[in-house]
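Part of the complex only, each chain left as placed.
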Amino acid sequence: MKVFVLNGPNLNLLGEREPEVYGTTTLGDIEKLVKSRAEDLKAEVDFRQTNHEGVLVDWLQEARGQADGVVLNPAALSHYSLAVRDAVVACGLPVVEVHLSNIFGREPWRAKSVVSGVADGVIVGLGPLGYVRALEALVAILES
Amino acid sequence: MKVFVLNGPNLNLLGEREPEVYGTTTLGDIEKLVKSRAEDLKAEVDFRQTNHEGVLVDWLQEARGQADGVVLNPAALSHYSLAVRDAVVACGLPVVEVHLSNIFGREPWRAKSVVSGVADGVIVGLGPLGYVRALEALVAILES
Amino acid sequence: MKVFVLNGPNLNLLGEREPEVYGTTTLGDIEKLVKSRAEDLKAEVDFRQTNHEGVLVDWLQEARGQADGVVLNPAALSHYSLAVRDAVVACGLPVVEVHLSNIFGREPWRAKSVVSGVADGVIVGLGPLGYVRALEALVAILES
C-alpha cells in the first residue's frame, strides 16, 4: 500500500513560523512520525511539500497512477484553491484532509475549506498527531 | 483515565435511519468498537446518547467532575446549539468533536458547526472509525 | 390507521396567548376538531403537546414504530431546530407540517421553516381547520 502525504505552502517553515499557533515540531519531525506509524501499518509513504498550487495539482494527478490514497494538508490553499479541489476529485483516490491547528477557532476565512467537501475525511486541530490519525484512517478506508 | 463519549439527537437510530448516508452500523456497534479500543489504551469509556440539548449540557457539566476528556458528536445540535458550545468551554476538559458523515459535502447549513471553534480537535467523515480516531486523539492529548 | 398530531412550544397556551394573532380556539378545541374528523376517516389520533425540543424528537422517533403518519406543528422550533428536521427524516413516515397563522406575513424570521423541506406537505395560515386539512392530506397520502 502506497500513500502520498502532500503538504501545501509555508508548511516547510513549521517549527519556526508562529510557534504559538503551530508548535515547535518541524515538518521533518512529522515526516518521521508518519513514516514510523506507516511501517507498523505496512504502508509506504511518499512525503512532500510545495509552495506551488500547480505542483500540488500535479502531485495529486501523479498519485492517480502511483498511490492508493492521499493525506493532504493544503494549508492556505484550502481556502480558495478550486484547482486543488478539482484535482482531489480527479485523482479518484481516497483523500483525508488534515489541518494542524483548529481552523474553526481562528480567523473567519480559515474556517472554510473548499477542499473538505470532496475529501473522504477531515481531521482538524490535533497537531502533528493529526497526520498519524489521518494515515490510520486512510489505511482503514483502503482495507475496508 | 475516564472518557465520556456523548452523542446527540437521532444518533440512537443509526443503522436504521438513512443508511445511504450513515451506513448500517448501529450506535451499539460503535460503542463496542470504542470500548474495545479504550481497553487497549487503558481508558474507561462512558458512552451515552440523548435527543435533548439540555441533557447534553448536563452531561458536559457532569464530565467536569468525573471525566478526563470528552468525545462529542452533537449531531444536528452542532449547527445551532450555542448552549452546547458554552458547555464545551465551561467543562474545561479536552473535547474532540466527531461527525460520522462528511458534513462539508452535504447541505450548506451542515458545513458549519458552532461547536468546532472551541473543541480541541474535529474529525469528520470517517464513519464509525472516526470515534476510534477521536478516542486515540483524546488519549494522546491527555498523555501529552 | 394511527396518526400522531404533535405540537411544539407554547401551543398549550393557544386561545389565551396573543388572540389577535392566534384566535381564541384552545388546543383542546383543536384536538376535538381533529379527533372528530379522524373518526369519519377511520383514523386514530394521538394528540400531544410539548415545550421541549428533545421530547418532540423522542415522539417523532416513537412514531416510527407506532404510527402511520404525523401531523406536526413545531411552532417556534420550526425556525431553527435541525434536530426536529433530522427526526422528521429519521422517522421515515409521511409528515404534514401545519402552522395556524400565516408565517409568511409576519416577522421575516418566521417565514423560514427548516422542517418544511423534508415534510411531505405544508399547510399554513388556515387556523384550527388547518389541522383538519392536514389530517385529510395525510390520510390521502397513506391511502394512495
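Going by the order they are written in, the chains are A, B and C; count residues from 1 in each one.
Note that a residue touches a chain if its C-beta (ideal position, glycine included) is under 8 Å from a C-beta of that chain, and two chains touch if they have at least 3 such contacts.
Note that the structure is predicted; figures quoted are calculated from it, not measured.
Q: List the number of copies present in the full complex, noting that all chains share one sequence and 3 are shown.
A: The number of copies making up the whole complex is 12.
The criterion applied here is as follows: only the chains that are shown with their structure count from here on.
Q: Draw the chains as points, connect those that touch, then say whether the picture is a line, ring, star, complete or other.
A: Topology of the interface graph: linear, an open chain of contacts.
Q: What angle, rounded to the nearest 5°, describes the rotation that places the Cα atoms of chain A on chain C?
A: Value: 120 degrees, nearest 5.
Q: Measuring centre to centre with CA averages, how many angstrom lie between chain B and chain C?
A: Computed value for the inter-centroid distance: 31 Å.
Q: Centroid from C-alpha atoms only, then distance chain A to chain C, rounded to Å. What do you get?
A: 47
Q: Using the average of all C-alpha atoms in each chain as its centre, how far is it in Å between chain A and chain B?
A: Using C-alpha averages as centres, the distance is 23 Å.
Q: Return the residues of chain C touching two or more other chains; collapse runs of consecutive numbers into ranges.
A: none
Q: Across the complex, what residues on chain C touch chain B?
A: Residues 52-55, 57-58, 61, 64, 80-83, 85-87, 89-90, 92, 114 of chain C touch chain B in their complex.
Q: Quick one: which bits of chain B touch chain A in the complex? Just the residue numbers, please.
A: Listed in rising order, the residues are 96, 102, 104-105, 111-113, 116-126, 129-130, 133, 136-137, 140-141.
Q: Which residues of chain B touch chain C in the complex?
A: 8-10, 12-13, 16-18, 50-55, 75-77, 79-80, 109
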